[in-house]
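Just one protein chain is left out here, and the rest sit where they should.
Letters A, B and C name the chains as they come in the text, with residue numbers starting at 1 for each one.
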Amino acid sequence: MIYRWHWFIEWQTPSEFHAHEIERVYQEQKSKYQEVKLVELTRFGKSLIIDGKIQSTVSDEFIYHESLVHPLMLSLRDPERALIIGGGEGATLREVLRYNSFKEVVMVDIDDVVIEFAKKYMAQWHKGAFEDKRTKLVIEDGIEYLRKNKDEFDVIILDLTDPMKDSPSYKLYTSTFYELVKDSLSHNGGISTQATSPSFSIDSFSVISNTIRHVFGKSEVGVSFVPAFDGLWGFAFYSPNSISPMSQERVDRLLEEKGINGLQYYDGTTHYSMFSIPKYIRKYLENENRISTDDNPIYVPA
Amino acid sequence: MIYRWHWFIEWQTPSEFHAHEIERVYQEQKSKYQEVKLVELTRFGKSLIIDGKIQSTVSDEFIYHESLVHPLMLSLRDPERALIIGGGEGATLREVLRYNSFKEVVMVDIDDVVIEFAKKYMAQWHKGAFEDKRTKLVIEDGIEYLRKNKDEFDVIILDLTDPMKDSPSYKLYTSTFYELVKDSLSHNGGISTQATSPSFSIDSFSVISNTIRHVFGKSEVGVSFVPAFDGLWGFAFYSPNSISPMSQERVDRLLEEKGINGLQYYDGTTHYSMFSIPKYIRKYLENENRISTDDNPIYVPA
Amino acid sequence: MIYRWHWFIEWQTPSEFHAHEIERVYQEQKSKYQEVKLVELTRFGKSLIIDGKIQSTVSDEFIYHESLVHPLMLSLRDPERALIIGGGEGATLREVLRYNSFKEVVMVDIDDVVIEFAKKYMAQWHKGAFEDKRTKLVIEDGIEYLRKNKDEFDVIILDLTDPMKDSPSYKLYTSTFYELVKDSLSHNGGISTQATSPSFSIDSFSVISNTIRHVFGKSEVGVSFVPAFDGLWGFAFYSPNSISPMSQERVDRLLEEKGINGLQYYDGTTHYSMFSIPKYIRKYLENENRISTDDNPIYVPA
Partner (left out) sequence: MIYRWHWFIEWQTPSEFHAHEIERVYQEQKSKYQEVKLVELTRFGKSLIIDGKIQSTVSDEFIYHESLVHPLMLSLRDPERALIIGGGEGATLREVLRYNSFKEVVMVDIDDVVIEFAKKYMAQWHKGAFEDKRTKLVIEDGIEYLRKNKDEFDVIILDLTDPMKDSPSYKLYTSTFYELVKDSLSHNGGISTQATSPSFSIDSFSVISNTIRHVFGKSEVGVSFVPAFDGLWGFAFYSPNSISPMSQERVDRLLEEKGINGLQYYDGTTHYSMFSIPKYIRKYLENENRISTDDNPIYVPA
């Protein structure tokens, strides 16, 4: 037999790695910030890998992106201006643009190489979202952007790489950063962020949620299983109105009212699935009292 | 640096494997049926591996075993006699014995090597359950046992290895086998079975559920994320009373009434988590019309 | 830290694999016969991989190709016509063309995809050899070519992939095939073939040598360590004049006389290294009495 021989190996920790067969390499680029590859994985199909971590795959990106966007959106009343920080694939942008109430969606990404890469090779992700006339693309560090920003946003979505030591992104999970976010958020605005994995790094998941609570006065968390991440993935939200207590019926009705059709992951039943946190994770969250600060930031293990 | 060098590699398919560092090997045995090793994994601690697959680990076995047992138990009214097929670690037995209504719990496992192994080295799993005076241990093939059995059971729990081609266990997931189970089930009795992973083998998960529906008239499924399996795990149930619609309050009250304390995973909120199936999995299940038969059995991919 | 994550994994047997980091993929192609990839390996640089086996790398291909060609050539007196079967990279051709006595060198390779691939991307191997006016390139199965061939060759060199079960190439290591070779060899002609690895498959190395002895009346073997193969590599020769007893001085003088300059591996001292077989391998060879036949061919383990 011919064993499979072309592999992507993702390290979870120095004591664990997951290996996936690569069928072909579409494109490889090194930017100023990171190493980016688009490959065909036997299990997941076309997949974006940045610095050795699967970012998203064509076969299950809908889980992550729908989880990040829709629970927050349903809790808000006709938001008009959204800000996305990160999200180079354009898929978070795609989900946000489904809502007709938006007049402008600003997307700020630090790495134009990733954006060009996505525009050329990842139409299955962005589906033309970069060309939507409401879209305004800014290539800039998110922290810098927020420091200078004078505008107010009704929705701010943080679609970032994990807070790894020595990476720039760990600074986008601290109380200092969330204060900047708060300064740009409108009175009735809400935020969502990816919050790392409760399966691989419950510590960072828990601290991120607690840091948002510290800054915004409350936070809510949801979890979704993402096959390409081999684990539960966490999302943290702040909304002036509560997200998690929405009933199945309310979620399904709101989606219909807002004209959101064709979701593959999120609906009223999935809402329960996301926001009913298993007991052992709940206990962990309840006991959390740390916050991530610029002086003492939280990292995912490496 | 010294890289980690002693590894357990679990193959999900020929195109995917997950590797975990082994800190030490407690015991290795080959039985007539399978190769059994008990190792210390850096991430999960003491872990049972059979034929290259993690069966359960001391740090998260509670998720699988509580999922398999408690949702079914809460739906039944004071069952007195239980049958467990498989479950060599003794942890399913441990969870069943929490219910005082039981007068006898028969556990049938094909491999006495695994049982002796568990008795000696895996007290953290069975916690003395093999010594409970209600426990009756039978070393026998489950199919043979059911063929000869004249007794009636109020609960039958199938805690089996996956239905792999060329393994004996795939025969314990077919309509023929479930008919045998039905013949030994009391009028008000219910069953549960592990139902493979919706993440790695949604096919077998879906067919197992449908085969139970075919034989028993209905079936219900739940899913739990198990870290050591790196995926969602599926469970299929038949109960004369419905399991999934129980409210959080009802689950929590029933656990209290039955004196079930100290669960780490399952409670009223986790119940919603288990039985609120994400939309894309639900769609898959709804379209399933195959059943597993002795002539045309379902397998997990290999 | 960022662990390396893009890997080539070569399986030696089901119980052993060697993994090399891939820095980039230059080109991937599937031909009618095999899967061909040209990659940049961190350790070896540009490397040709066919069906999951490293064929040669830019940093050490000289060892294999010089070993295959020069010991045989020095034993022959002014050969004029050479036949190479296999050798798609063009590096064996490059080494043969160093000898001015040749008037024609016919190269027969089954797979034109490999040839086109080599012409475009592997100039460091062929160094223009395909354009030499003495070169005649034939795309055809080597067995077919020899069956129809009426010409006589003074040198026949077999530069083939390993004899793997279910591959076409195992038929090019049998007594039937060597009889075909003999039919096309001139009276004073000699042959060489790669003979698999004495480190990984001493069985096939030994049987190939013995099969040549059976057909041609005698055989000689040499071994060279090839870093990219992580083992000793074997070469088997038949020459009407003896190869191995040549002294260091004679080898160095012949190279000079024939105008062969700039070799990186082979010279008089290396000759001793190649033909002084370590004792335990010698013993194995001495006891060999099997021959590879079309009915009962030898394979490398898989």
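Methods note: contacts are C-beta pairs under 8 Å (C-beta built on N, C-alpha and C of every residue); 3 or more make two chains touch, one makes a residue touch a chain.
Being a predicted model, the structure only gives us computed values, none of them experimental.
The chain that is not displayed touches the following shown chains in the complete assembly: B, C. Residue C:T270 is the one among C:Q55, C:S75, C:S192 or C:T270 that touches the chain missing from this view. By the touch definition given at the top, chain B reaches the unshown chain through residues 1-11, 14, 17, 19, 22, 24-25, 28, 37, 49, 51-52, 302.
Touching the omitted chain from chain C are residues 3-4, 13-21, 42-43, 62-63, 199, 224-225, 227, 230-232, 263-267, 269-273, 276-280, 282.
By definition in this document, only the chains that are shown with their structure count from here on.
In terms of which chains touch, the assembly is arranged as an unbranched chain of neighbours.
Separation between the centroids of chain A and chain B, computed from CA atoms only, is 34 Å. The distance from the centre of chain B to the centre of chain C, with each centre set as the mean of the Cα atoms, comes to 55 Å. Among the residues of chain B, none is in touch with two or more other chains.
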